[in-house]
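One structure is given below, encoded as C-alpha cells.
With one protein chain held back, the other chains of the complex are shown just where they sit.
Chain naming follows the written order as A, B and C, and within any one chain the residues start at number 1.
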Amino acid sequence: MSFAQKSKSATVIRSSVAWLIALVMFFPILFLTVTAFKTELQAIAVPSVWFFEPTLENFTEVQERSDYLHYAWNSVLTSVMSTLLGLLIAIPAAFSFAFTPTRRTKDILMWMLSTKMMPAVGALVPIYVLSQKTGLLDTRFALIIIFTMMNLPIMVWMLYSAFKDIPHEIFEAARMDGAGLWEEFRHVLLPLGMGGIASTGLLCLVLAWNEAFWVLNLTSSQAGTLASLVASYSSPEGLFWAKLSAVSVLAIAPIVVFGWFSQKQLVQGLTFGAVK
Amino acid sequence: MAFLSLNNVDKFYGDLHAIKSVNLAIEQGEFVVFVGPSGCGKSTLLRMIAGLETIDGGTLMLGGNDITHVIPSKRDLAMVFQSYALYPHMSVEDNMSFALRLAGEDKAVIAKKVAEAAEKLDLEPYLKRTPRALSGGQRQRVAIGRAIVRQPKVFLFDEPLSNLDAALRGQTRVEIARLHRELGATTVYVTHDQVEAMTLADRVVVLRAGHIEQVGTPLELYDAPVNKFVAQFIGMPQMNLIKTDGINGVPAGAVEAGVRTEHMQITDEGNARIKGTVELIESLGNETLIHVRPDGADSHEMPLIARQYSRSELNMGARVGLGWDDSQAHYFNTQGENLRITA
Amino acid sequence: MKKQNIIAAAVGGVLLSSAAVSMAATELVIATVNNGHMIEMQKLTNHFEEANPDITVKWVTLEEGVLRQRMTTDIATKGGQFDIMTIGMYEVPIWGEKGWLKELSFDESYDTEDLLPAIRDGLSVDGKLYAAPFYGESSMLMYRTDLVEKAGMTMPEQPTWDHVADVAAKIHDPDNGVYGICLRGKPGWGDNMALLSTMVNTFGGQWFDMDWKPQLETQPWHDAISFYVDLMDKYGPPGSSGNSFNEILALYNEGKCGMWLDATIAASFVSDPSQSKVADKVAFAQAPTKVTPKGANWLWAWTLAVPVTTTHSDEATRFIEWATSKDYIELVGEELGWGKVPTGTRASTYENPKFREAAVFADAEFKAISSADPTDSTLNESPYVGVQFASIPEFQSIGIAVGQQMSAALAGQTSVDKALKNSQRSADREMRRSGYY
Partner (left out) sequence: MSDAGLKSRLVPRLLLAPAVSTLLLWMIVPLAMTVYFSFIRYNLMRPDVTGSAGWMNYEFFITNPAFGDAVFNTLLLLGSTVLVTVVFGLLIALLINDPFPGRALVRVLLISPFFVMPTVNALLWKHMMMNPIYGVLAQVWTFFGWTPIDWMTDFPLGSIIIMISWQWLPFAVLIFVTALQSMDREQLEASELDGATYLQQLRYLYLPHMARAISVVVMIEVIFLLSVFAEIFVTTAGGPGTASTNLAFLIFTEALLNFDVGAASAGAVFAIILANIVAIFLIRMIGKNLEN
C-alpha cells in the first residue's frame, strides 16, 4: 500500500475516532447546558428529552433568588486580582530561579510544590481562626490572598520552566547594552516570557475561579463567588436538576468560554518545560 | 601603559580555579584573539572582561580606570555573542539602537548612528524586519551592528562565526577584518578556530586550563612556539611529533622533535632518520600531503605527514625515509618546553 | 399593609436615597438551608424590609450539610459572621445549653402557646425557648392508591412493617419501572439514619442505654436492619444506597415508587401536579410500626435562632418574630398559595380552612407530628432527647459512621452483622473518647 493511500484512509478513520472521542468528552457539558433549558419534570424524564420547547424559567428563577452578577463579579475580582498578585510575586522568583540557579534551586522548587499537597481541610480551623482574628472573614481580600498562596507554587514552577527557555545570552546582551534590572524585566523578560506568563496567568485564573472549599468555608454574604452560588443550589428538598443545571451553566460558562478563546495562549506555556 | 590590562586576574567556580592569575596587556586599536581548546577558559576570560562574570582576584584596567567591579553597561564595551543574542521581539533597527535608547541618546543621533552602521554592514533593506526573518549571516551582521553603533572602547567577540557555514565564515572573517581596519577599534576575539586566529589577530593569546601559554603575533606563534602545546595547537595540519630515542643528532634533554609538515622531507630509505611506509597520499592540487607510517609505530599513532608543493610520484605502500633540517625543527623536553626558545 | 408603614417605608426610602446616607440600615446576615420554604421566605423578605426600613436582609443559602458545618464552625470559633442562623432541632438544645444562642422572647401577639408542644419542647432548655420553628415535619408513608388497589390490597391508617412488606411484594413490578418501596439509603445521620432510627425505635431498640452505652448490637437493631436490607433488596429500586429525599422524590414523581416513607414535607411535592406525574394517585398513612408505636415516626424542625455573637440581636429577634408568626403563614398563603405554607409549627395552621382545603395531607401530617414525642420515643427508657437522633454533640459523628455502615450493608458490601459490629465499635470509640464512661 502506498503511503498516500494509507494516509488517506487512515485520516478518515482517525478523524472520525477523534471526533467521536471529542463529542463523548464534551457530552456531559452539552447535556448540562440542555438540561438548564428544561422544566424540572423534563430534566428527570427517561429516556432523556432532546426536543422540547426551551424555557428560561430556571435562569429567571436563579436571578430572582440570588443576584448572579454579585457572585460573578466576586469571581472575576478574586480570580483576576489573585492572579495578578501571584504573578507579581512569582515572576521575580521564577526569574531568579531561572537565571541565577543555585544548588538549592530544585529543592526550593520542590518544597514550594509540596506545600500544595496538604489537604486544605487540614488547615481549615487555623485559617478560619486567623481570618476571624484579623477580621478578614467573608472578605474578597481574604480570598484573593488565599487563592494567590494556593496558586503560587504552580505559578513559580510554570514561569521558571518558561523563563528557562529564554537564552541567557539575550539578558547578557541587554546587560551589555546598559539595561538595569528593571530594563531587563521590561524589555527582555516580559516580551520574551509573555507566552509563559500568559498561560500561567490563565491557568491560575481557572484554578481560582473553580476553587470551592475556601469560598464555601470563609465567605457568607459579601465575598461569595460563583462556586458558593452553585453550592446553594445543590440538593435542596424537591426537584432541582434543571435549576442546578442552570446555575451550573451560569457558573462555568464564563470560564469555559474564556478557556476556549485563550486555549492557544494556555497551551503555549502549559508545558512546564516538558517540551524541548 | 596598556589600554586594556588584566593584572593577576582570577576566577573560581567553587573549588575550581578556572582562571589562574592571568596577566595581559592590550594596546589601543589592537586585535587580540584568544584561542585554546574548549574548556580552556577563553570565553570565561572574555566574559570577565565584559563584566558578565565576576572577577574574583586581581584587577582589570581600561583606559587607566579600574573597572574590575564595574557593571557591564558602565564599562563601555560591546559584545557580539556566539548565538548573536538578538532581541527576537525587536526589529533590526530597534536591536541596534537599544543601547542608545537606554542611554537616553537623542533620537536624531540614534537614527544617524544606526543608518551609518547599517550602511557599513549592508543592512539597510532589513532595518524593519525582525531577526527571525533574517538569514544566519544577516543576523550575524546585526549583532555586529549592535556593537558598532555604541562606538565602544573595546569590541568583544565570543566565537561569532561558529554558527555560520564554511563559505559564509570565510566571507564574514574578511568583513570583520575590514571593519577593524576601518574603525580601528580595540578588539578581543575568542575562537577555537586557529585559522580565524591567524588571519585576524594582531596578537594571539593561547590559553590552556585557565592560564596563558603564549602571547604573540600569529607568525611568532607559528615559528617559535614556547612549548609542545602551542606548537601543536597552531598550524594545520598539526606539527609532526617524533619520539627522539634512537635518533641521532638531537640536543641533550630533548624527548620529542617537532617538525612542521612542510619541513618534513621525503628521502630514500638509505640513511634516513626515520623509515616508513606511505599510507595515504592527499593530493590537494597546490600541495600534496604524504602520510607515512614509521616502522614499528602502532596503528593508532598518528602517521607523520610531509607536505610537498609539487605532485608526488609515490604510490601507497611505497617504502620511504623521512628527514628534516635541524634548524627548522623544534625539540621539546619532558615538560614539553621548546628547548630552542627556553635555552 | 398598613398606611403608616407605607409612609414609613417611603420616608425611609427617601432618606436612604438622599445624599446623606448617614443612617445606614442594619444589615442582617441570615444563613439558611436551601429548601423550598426558605427560598420562598427569601422572596417574601421585601415585605419585612418594607415594614422595617431600618433593616436590610442578606441571605446566605447553603446546602444542609454545608450549612451545619458552617454554623458550627462559626459559632464555636465565635466567628460572628451571621446574625440569624437556620439550625435544626438537633442543635438547638445542645447549643442553647452551651450558651451559644440568645433566649428568644416575643410579644404577646406572637402566641408562643400556638406552637406545637412537641416542637416547642424540643427547642427549649429549662423552659427557655432558644429557637423559633420555621417549619416542622414528621415522617409518614406515601403510597400509590392505584397500585395498591390493583394488587387488591388495602392500606390501614397505621400499617405494620409486615403489612408494608406484603404490599411491596404485590406491587413490585420492575419490568414496568415500578419498585415496591423506596427508602433512604444514602449515608448520613439526617439521611438514612433518620429513617433507620425510627425503624429501630418501633422494633423496640434505642441508640443508648441509661449508661450511655451504644446498643447497636442488640436484637432490635439486628431485626430492624435485616428487615430493611431484605425489603430493599427485594422491592427497592437500584442505587438505593445513594438515595435520600431528593433522589426518591424524583423517582416517586416519575411514578417509579409504589410506597415511600419519608418526611411529611414530601406530601406537598408529590401531590403537586406541576411536579408530580402521580399527584392524583397518592395517599398517606402513618409510619409503619412493629413491636411498639413509640418513635415510629420522626420529628424534625428547621428553626431560626440568634447566635450570641451577633451585634444586632434586637433586629434579629424582630425578623424571627416576623418569619415564624401567624401573619407570615397568612402572607405565604395569600401570596404563594396555601399549599406552600410552612407547616408543622403552629396548631392554628391546621385549623385554617384554606390550608386544609389546599393540603390533602394536612390531617396525616398533623397526626404524625402530634404523635411524636422526643422525650419518650423508645420502648425502654433512654437518656437522650430526640426521636431519630440523640441530642448530644457526639451523635453527629456516630450517626455518620453508623450511616456509612448501614449503607454498605444495603449495598451488599458487608453483612448486617458485620455492619452493626463495626457501628458499635465506632460508637463506643466516640463515647469513650468523650468520657461518657
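Methods note: a residue touches a chain if its C-beta (ideal position, glycine included) is under 8 Å from a C-beta of that chain, and two chains touch if they have at least 3 such contacts.
Because the structure is a prediction, the values reported are computed rather than measured.
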{"item": "Listed residues C:Arg144, C:Lys256 or C:Arg318, member touching the removed chain", "value": "C:Lys256"}
{"item": "Residues from subunit A at the interface with the omitted partner, ascending", "value": "11, 14-15, 17-19, 21-23, 25-29, 31-32, 35, 44-48, 89-90, 92-93, 95-97, 99-100, 106, 108, 110, 112-127, 129-130, 149, 152-154, 156, 181, 206, 209-210, 212-213, 226-227, 230-231, 234, 241, 244-245, 248, 251-252, 255-256, 258-260, 263, 266-268, 270-276"}
{"item": "Residues of subunit C (touch criterion as defined above) contacting the omitted chain", "value": "69, 72-73, 76-77, 94, 98, 186-188, 237-242, 247, 250-251, 254, 256, 393-394, 396-397, 400, 403-405, 407-408, 410-411, 413-414, 419, 422, 425-426, 429-430, 433-434"}
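Keep this in mind: only the chains that are shown with their structure count from here on.
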{"item": "Set of chains whose contacts include both subunit C and subunit A", "value": "none"}
{"item": "Innermost chain, where centres are averages of C-alpha coordinates", "value": "A"}
{"item": "Highest-count interface - the chain pair sharing the most C-beta contacts", "value": "A-C"}
{"item": "Distance between the centres, which are taken as Cα means, of subunit C and subunit A, whole angstrom", "value": "38"}
{"item": "For subunit A paired with subunit B, centre-to-centre distance based on mean C-alpha positions, whole Å", "value": "54"}
{"item": "Where subunit C touches two or more other chains, by residue", "value": "none"}
{"item": "Residues of subunit B touching at least two other chains", "value": "none"}
{"item": "Residue numbers on subunit C that touch subunit A, as the complex places them", "value": "27, 29, 31, 33-36, 39, 42-43, 58-64, 66, 69-70, 73, 77-82, 177, 244-246, 249-250, 253-254, 263, 265-266, 269, 275, 277"}
{"item": "Subunit B residues within the subunit A interface of the complex", "value": "47, 50-52, 71-74, 77-79, 81-83, 85-89, 98-99, 102-103, 146, 150"}
{"item": "Contacting residues of subunit A [partner subunit B, same complex]", "value": "167, 169-170, 172-180, 183, 187-188, 191-192"}
